[in-house]
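Excluded from the complex is one protein chain; the other protein chains are retained at their positions.
By letter and in written order, the chains are A and B; residue numbering begins at 1 in each of them.
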Amino acid sequence: MFGWLGRSAARGILTTRYPDAPPTPSEAPVSAHAPEPRPAVPISPNAVAGCPVRAIAPDGVDQGRCIRCARCLAQGFEFSGPVALATAKRPDRPEGPGAILGGAAPLARLGRSIHVFLVDVGSCNACNLEVLSIAHPQYDASRLGIFFTNSPRHADVLLVVGVPTEAMVEPLRRAYDAIPAPKAVVATGACAIRGGVFEGTPGLRSGVDEIVPVDLYVPGCPPPPVAVLDALLRLIGRERTEAPT
Amino acid sequence: MSAPYLGILLTAAVVGLFASAPAAVLARRIGYGIALASSLLLLAVAIATLATGPVHGIAWTGPLGDPESLQLDGLSAFFALAASLVWTATSAYSIFYDDRRSPGLAVCYGLTLGAIALLVSASSFLLFLIGWEIMTLASYGMILQATGRGDRIFSAAFVFLAFGEASTLLVLIAVAAFHVLSGGFLEGPVSGAGALTSLVFVAALLGFGLKMGVAPFHLSEWLPIAHSSAPSNASAVLSSTLTLAGAYGLFRVVSDLGSPPAWWGGLMLAIGAISVLLGALFASVSEHTKGLPAYSTIENNGLILVALGVALLAEANGLTELAVFALFAAFFQAIAHAVAKTALFLSAGYVEHATGTFDLSAVAGGAKRSDPGETEGTLVAALSLAAAPPLAGFVSEWMILESLFQSYRFSSPEAQFLGLLAGAAVALAAGLIVVAMVKFVGFALLWKPSPGATAPRAAGLGTTVGAVGGILVGLGVGAPWILKGVAPGVAAFAHAAVTAPVSGLLAVPDGWSIVSGSPFGILSPPVVPIAIGLASVVAWGYFRLGGGRRTRTVEPWMAGSAPGRPGETYTSFGYSTGIRIMLRSILRTREVRASVGPVTEAGLATPVPYNVDLEVLDVFKLFYDDLVAATAAVSDAFKVAIMPGRLGRYLAYILLVTLAVVVYVAVAA
Partner (left out) sequence: MTRAGWEVEAGDDGPVEDGKRALAYRADDGALALYNDYDRGRSILRTPKIPGTWSVRTAPAPGAHPLAAAAEVAGYGTFTFPYGPISAGVPEAGKFEVRTYGERVLGLVPVGGFKTRSVATSVLGLPVADAGLRVERMAGNLSASHVSAFLAAAESAEGRPVPTAELYVRALAQELQRLYNHVRQIARVAEAAAQNVGLAQVHALGEEILRLQGSVFGHRWMFGALLPGGPARRVDAADRDRLEHALGGIGAEFDVLWSLLLESRTFVDRLQSTAPLSKESAIASGAVGPTLRASGVGWDDRLRAPTPPYTDLFVSLPNETAGDALARILVRGAEIQASLVILEQLFDRWPTEESITEPAESPVGPGRGIARVEAPNGDLVYDVTVADGRVRRLQFRSPSAANWPAFAASMQDAVFTDFHFAFESFGLVFAETDG
């Protein structure tokens, strides 16, 4: 026991300063940022054709579809957008970065603490593990009043990862029903938003919002832990506010 | 001081109970009706007795030349009160329930009730013994009326009879020894710690303990009920009032013996504590809708012994206040248990009626219960047995624990230590019995009805059981006044004027609180429901004023699976398997597996299906089984050695005996 405590002391503070400070490069590697056309470079037809998930249209990028495959980097794009860009509308088309559209933070009246129930409806595991890692020392979500719970009965937030399979439709509905109001649903990752790389596969739903109403969409494949933190803080109106760079 | 007509009414009640037996031959319902009326009469007389003083019925001269009569004093009136409460409920219930059995049940039922009424109101031990024996034989008859496998019923009834007669034998010894001491039958007190006095005490403790089903005789309680699946009204009478009769006998004898040595109380306390623990433990793992309440009876009667034991120990230590408080606890425990247990048995009978099973894990998919009051009454009774406030069982459990807490006042370290151990046992049992009652309520009461099935409607049943629940609430909330009411009983026991441990403290009006000793604990039973009521009003008001809040009904959360699919719900058995495994050394838990179906290829092929049974065992049953086997072996050996069936040998025996008589006569002369 003392060995462990000594070890903890020796390692010092590992925890990020996010959301008081912007995410560092080690917390958000290049692919954590949203792809955007390089300044003054128009979106080329090659970029549109080359995107494997048809996220690029001539007039912009659908961040909800993007799986951060980096193919467009060769076509005049760069990973320079924001890390945290959760939106309240399905990002079929780009919205202003970081805006909660359609009003105030849905769980603002819960005050400073929320409990999160994580449900996997068909993920590759990367999303689950990124979400769970916000509880690890480097992110320590509990300092921000964010806790995981093992029962929907104690939850305020239903955090869904993965592309919904037919077999998970009913369980997801049950989980949603089991959570007492007020509650919020967060669709995390490209799969949960509209199927990600699996969009269009027979037997899969195109997004969680086909089954339960979604309050917040968190783009990324997977979204890095800071993006998950940002989304959860948005629900209670405590997210990092910064001028879009 | 009592009015003479009370004596006549008492006689009428006893006679009426007996008379219900022959009436039942004509028509069962008439018999039960007479029993109901007589029980109500006895109830009234008992209450009047507690209020006004001893009652004497018609007197006559007994075969031994003693004056005999039916009478009630404070002590017997209290037990008559408890018993008649139970009988009122069971008789009312029987009018509706006993529609499938032979009149034999109703006849034996009436005889049992009459016999208990007789022994409670007997003025002498002779009359008491007559009542006692009729009671034993008539209840034996009731058990024989059970439905089910004949051999099982017969052996269960036989066990009952064997234990019953052993009990009579011990009681006879106690009575005879008492007679030698005092020359009388019910007169006391006989004081002194002589060997004969102790013989009276030990024989009475064992004899009446046998009837109360305390350890190590608890087999006599659960086995006849669980193995014979005795009819419900019979089970209720057996478990609630036969044991009450045992308790009465014990109270009566002990009250006739003055200045008890400390070891009497210690012995009683030890037997009581062991019974409490065993009863609660086996109740928590029992799977039988009637066996479970029967085990709980063992626990409750153990509690009576614990309280009585503390009272005797306190008296031996000169702690009058504690002794009286513990006595009150014993009295209250007796009535709280008798009433609550009745509801449980009646409910179990209803479950059998509706689902055709006694197995808690098999009770499922029956019909929706449709008798208003029945569910509520049973729930209240189970809560009372689990000692939940503000019910009667809570008050008595509190009082018993309070008296045990004060065992530090005893002078000898042994007695202190015993009090400590008993306290631990009672507390542990209190936890186990909660498991048992949750099982009973959860699986015998709240089963999920399968759509379409209709429950047999037993008119009046709901009212009866509901009324029992109401009585339990009344007993619990009104505990201080009840204690005042039973003070004559305690006084008759203690041969002194006693005041009930009732007072007013901490801004609670005088007479509203029970005080366990000065200085010690205090409880105000009426304040508990008032507080609960106030809190409910506040919550209700908040809810109403909150406006627009609606109740949302959601299905239970089963990790995302559809809840309640057949075969996927927790069974009553599974609920208590934790205890079976944890306490396997006491319960002798044993798993028996037998493969069923063909043995197929190993590996990934479908493994062999098997049948599994997790059995528990009452070690005492093993002991009795061994005893039976040993007795049989000895008598066999005796038969072979002495009675080989040869005429010559027998002639030789006769010759030898004749010679011996001749020699004896010659020498004596």
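We adopt the following convention: a residue touches a chain if its C-beta (ideal position, glycine included) is under 8 Å from a C-beta of that chain, and two chains touch if they have at least 3 such contacts.
Quick caveat: nothing in here was measured; it's all calculated off a predicted structure.
Q: The chain left out touches which of the shown chains?
A: Within the full complex, the chain not displayed touches A, B.
Q: Which residue among A:A34, A:L118 or A:L216 touches the omitted chain?
A: A:L118
Q: If the hidden chain were put back, which of B:G460, B:G485 or B:G560 would touch it?
A: Selected residue, touching the omitted chain: B:G560.
Q: Where the complex has a chain not shown, which of A:A34, A:L85, A:C221 or A:L235 is the residue touching it?
A: Touching the chain that is not displayed is residue A:C221.
Q: Tell me which stretches of chain B touch the chain missing from the display.
A: Listed in rising order, the touching residues are 287, 359, 361, 558-561, 565, 567-578, 580-581, 596-597, 602-614.
Q: Which chain A residues touch the hidden chain?
A: Missing-chain contacts on chain A: residues 1, 3-5, 7-8, 11, 14, 25-27, 29-32, 52, 67-71, 73-74, 79, 118-130, 132-133, 136-138, 150-151, 162-163, 165-168, 171, 175, 196-198, 201-204, 221-222, 224.
The definition used in the following text is that only the chains that are shown with their structure count from here on.
Q: Roughly how far is chain A from chain B, centre to centre by C-alpha average, rounded to an integer in Å?
A: Chain centroid spacing, chain A to chain B, equals 64 Å.
Q: Under the stated contact criterion, what part of chain B meets chain A in this complex?
A: 552, 554-555, 557, 560-562
Q: Spell out the part of chain A that touches chain B in their complex, as residue ranges.
A: Per the touch definition, chain A meets chain B at residues 119, 151-153, 170-172, 174-175, 177-178, 180-181.
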